[in-house]
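Not every chain of the complex is shown here; the ones you see sit where they belong.
Note that the chains take the letters A and B in the order they are written out, and that residue 1 is the start of every chain.
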Amino acid sequence: MIQIFLDTLADLARSSGLAALQWQNAVMILISFVFMYLAIKKGFEPLLLLPIAFGMLLTNLPLTEMYHPELWNIDEGAELDFGRILHEGGLIDYLYIGVKLQIYPALIFLGIGCMTDFAPLIANPKSFLLGAAAQAGIFLTFIGAAALGFNANEAGSIAIIGGADGPTSIYVSSKLLNAGGYEVEVGTIALAAYTYMALVPLIQPPIMRALTTKKERLVRMEQLRTVSKTEKIIFPIAVTVIIALLVPSAAPLVGMLMLGNLFKESGCVDRLSKTAQNELMNIITIFLGISVGATTVASKIISVAFLKVILLGVVAFAVGSASGVLFAKLMYLVTGGKVNPLIGSAGVSAVPMAARVSQKVGAEEDPTNFLLMHAMGPNVAGVIGSAVAAGVLLSIIPH
Amino acid sequence: MNPEYVGAVVISGLVIVFLGLILLIIAVNVMGAVFKGIKGMRKKQKPADPVQDSPRVIPMPSEPLVIPQSEDEEIIAVIAAAIAAIGESTGKRLSIKSIRQKNTRSSWAGAALHENTRPF
């Protein structure tokens, strides 16, 4: 019996995680600690980054069998074998199905729609132009990624980080990076996207100050008109129809965002709206975070490719913000000084932080200048804009 | 990647994004015009109300209603200050009467009561 006992213990020692731990895993675990620190102590988008970092931790603890990359890294042209995933998968594989089938980002957009007020955009529809201009960050980053040697699917996934919109980034990258063998994966895209979104208050102000004059920053904008309830109800329906007819592949994101907004504005389905923006979104966020985090295997993070992603990500945010500000300067000129260029940077999305940055930089010059509501227009337009850009990428790049 | 392909992606991407959002601008403007027209027609039918002569000043007190649910207290303070400033310039005393957050809750309680009467 002692022999069996010793054999069993030896077996267990051999089958322990410590015996199987490689240095890459150890590094990844340390990186996950860094992201947990950023999420908890620095307040970097903790709702997503904390579950993502914990998923990263779990997946790098060897032999836990919670996530199996080999189930998901299929050859190009092959199909996922969902039967095998159910048989051989672990908890995180099951949760990841909702990412792979694009269910989670769409449902999160439903909840965001229930929380978004489009009134500032309806009151000042010209803001849409700023929401469009800021998407230049996406497309110029696409050029950069191509220049750095990424292929089209990788470049599209990296570029969408510039949309400054977490669910959209996950939606696009999980679709474009369907087969295995790419140098980046959903988890790294999500990490970069949420990290840079958290850094918006640091990245944007210097760009905004550099591109504007003091006179421009002092512009006081006209009071926004009141928007009627009926306009708010018609808006989400009209946006759905127009965008889906133009770019059908943007329909899942835009459609769910607008359904959520219709729940909110109709005022007659409050119980659905409340659940969609709270419990449903929280459940999806937990599942999304853990499983997206688990895709960050060591070989994709401890690599030159990841450094390039980090670099391209900050370029994307900077270019997007700058495009927004520059386009707003153009509008300042055309309107004879009625538009404060500081609201342009809010076009990148990152609701409502980018709008608050506009308010804050404006208030530095004139504490009584109230730009927030004017910046909310481009801000929510940016969400629609990046969803459209996502649709374009998905319809152009084969996957 | 082929540089021409990259260029095509970028240009068509930008063009379509702008095209889509410009279509939305047109749609919203049309909608706004229609509603303005409807209001205008209604106003003509009513006798002109002397108090409503200055349409740009009146809507201000309802400004706080456009505050998104997500504003934290810092922002609320900013808004309060802004409104106070506006109020002084127009010679009226304005104050924040309600922030959406609160409305949602209390109206939710009422709505639950109402909706439960005919749910499924």
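Definition applied: contacts are C-beta pairs under 8 Å (C-beta built on N, C-alpha and C of every residue); 3 or more make two chains touch, one makes a residue touch a chain.
The shown structure was predicted, so the numbers you read here are calculated from the model rather than taken from an experiment.
Using the labels on the shown chains, what is the complete copy formula?
A x3, B x3
Here is the rule we use: only the chains that are shown with their structure count from here on.
In whole angstrom, what separates the CA-based centres of chain A and chain B?
25
Within their complex, state which residues of chain A touch chain B.
115-117, 119-123, 125-126, 128-129, 131-132, 135-136, 138-140, 142-143, 146, 151-152, 155, 223-228, 230-231, 234-235, 238-239, 242-243, 246-247, 268-271, 274, 352, 356, 359, 363, 367-368, 370, 372-373, 376, 381, 384-385, 388-389, 392-393, 396-397
Would you pull the chain B residues touching chain A in the complex into a rising list?
On the chain B side, the touching residues are 1, 3, 5-6, 8-10, 12-14, 16-25, 27-29, 31-32, 35, 56, 59-60, 62-63, 65-71, 75, 78-79, 81-82, 85, 100, 107-108, 111-112, 115.
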